[in-house]
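Only one protein chain is missing from this complex, and each of the others stays in its spot.
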Amino acid sequence: MKKFKFLYQMKLDFSIDATNHSYTLKCIPQSDIRQQLHHIEMELLPSMSYQEAMDSFGNAYIFGRYIPPHNEFKIQVSGEVDTGLQPYLIEEKPQNVGMFRIQTPCTTPGTAIQTFFEENYVRGSNPLNCAIDLMHKLYNVFTYETGSTRVESTAEEAMAQGKGVCQDYSHIMLSLCRKAGIPARYVVGMLEGEGASHAWIEIYQDGKWYGLDPTNNLVVDDIHMKISHGRDYKDCAINKGLLCGGGYQKQSVIVVMEELLQ
Amino acid sequence: MGIITVEKTDRLFWLGRYTERVYTTARLYAKSYDHMIDVIADDYKNFCSAIDIPDVYGSKEVFLEKYPFDENDMNSLFSNLQRAYDNAIELRYEIGSEALAYIQLCIYDLQKAKESDAPMLEIQSLIDHIMAFWGTADDLIASEQIRDILKTGKRVERIDLYARLAFPAADLKREVNRMKFRIAKSHISYKESVVKNLETLVENEPMDYYGIVREIENIL
Partner (left out) sequence: MNFKDFELCAHTNSINELLARYGVKFGIYKNNTFHERLFPFDAIPRIIEADEFIQLEKGLKQRVKALNLFIKDIYSDKKIVKDNIVPEDFIFASSGYMPECEGIMPSKGVYSHISGIDLVQGKNKEWYILEDNLRVPSGASYPMIARQLCRKSSPKTFETYHLEDNRDYAKMLRKTLDYVNVEGHTVILTPGRYNSAYFEHSYLAEQTGAHLVTGQDLFVEGDKLYYKNYNGEKERVGAVYRRISDDYLDPMNFVADSVIGVPHLFDVYRKGNVALLNAPGNGVADDKGIYYFVPKMIRYYLEEEPILQNAPTYLPFYEEDRKYVLEHFDDLVLKDVAEAGGYGVVFGNSLTKEEKEKFIKMLKEEPRRFIAQEVIDFLDIDIMEKGEAVPRKADLRAFVLTSDEPVVWKSGLTRFSRNPDSFIVNSSQGGGFKDTWVLSQ
């Protein structure tokens, strides 16, 4: 168990004024049995009223529309979190777990994943051990390289080239677990010491979800803070927007997660 | 108060305008057609210059065939009717199926006229159907505002056409007067200064027709 203070900031700069800006922002972490949040503060710039809502996966989000011309748009969420309170999450709607066993267009395996799976899959003593084993083996052959993939890259494309970022590690793991019949879901959150948002996965076993971080070859314990989960990255997009004008957009993200020593 | 969107208001206005444009030019075409039978063979040149469209036809035969029916000629009767139809088809709710049907019938009339060796008979029924459209609009459209917007379009177009065709001052004076009352009732936003200018322009002889055209095109 650890205590952190955290900050997430996403800023868009527009080269010309944007108007009529519809947005959906999914960057508000919530308390659960693994993590407990305190003193959450949220700020939107320009300041505006917004709606709070919860999506069908249980992720909190805000949405709204800002009409006046603006050349920047910023959201900042900060607070404190206790992590690692439990090693797992309890599933409250086990009837829905099946949806995480089905591949999505970006996790559908092709030859590269198929081959890796055939060569490495061992039916473990339980789903968690099996998934951990796959994670170790993936970690050995897959290389972390920034800029080697795009946001829309599929698991298969990343696997075929042997390198990628945390999103690709996670998609490949989802693909492999689902192939093995293990329900698995995509997670977006923050990691201690990492300057950007992070992605990992959760796998399902006996009513519980366990976190695995394939990028770091880790079982999630107390240095991760979760924001949202879904079938793949699309369900967890932190920022979605539709606007008029805006010209060239630059997005900058600041993530801070520092341990508070008691 | 009904809820008519900005887009629908615009469509009603232009439906009024294009319907009027088809009506008046079809009647002039009929007159010109008659003239060309045995009076002046190339009267179409006067026709073109009167309604301010380029003479791209070159001969009476080409004109008689192309002006009403050519879908690639943006000034043809067909193109103007098509534009009326394009607006009408999106206004079934506002104007009703009965009124819409008359615009549909006009389309069929023109298609039949194109195939016919006596096209003037079909063009006559096109003119009849436009009259029926206005009659139906008057009688069956319950919303006064919708009728007013439609008729504002018609009045505006008529002033525009009459000025281009150099109609007598008395006609223009009457039309400006009718338009003035109609547009005030329609609840659409327009430039009152334009109405004032038009009222002055039609009082001054000789008439500044170009001035009138300039003003009326600027009314919204």
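Just so it is clear, A and B label the chains in written order, and each chain counts residues from 1 on its own.
Here is the rule we go by: a contact is a pair of C-beta atoms (placed from the backbone, for glycine too) under 8 Å apart; a residue touches a chain by one contact, two chains touch by 3 or more.
Please read these numbers as outputs of a predicted model, since none were measured by experiment.
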Which displayed chains the hidden chain touches across the whole complex: A, B
Contact partner of the left-out chain, one of B:R27, B:K45, B:K173 or B:H187: B:H187
Selected from B:N46, B:S59 or B:S97 as touching the chain missing from the view: B:S97
Touch list for chain B against the chain that is not drawn: 1-9, 86, 89-90, 92-93, 96-97, 100-101, 104-105, 108, 187-188
Residues belonging to chain A that touch the chain removed from view: 22, 24, 49, 51, 53, 55-57, 63-65, 95-96, 98-99, 101-102, 231, 235, 240, 242
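We take it that only the chains that are shown with their structure count from here on.
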Rounded Å distance between chain A and chain B, as computed from the means of their C-alpha atoms: 61
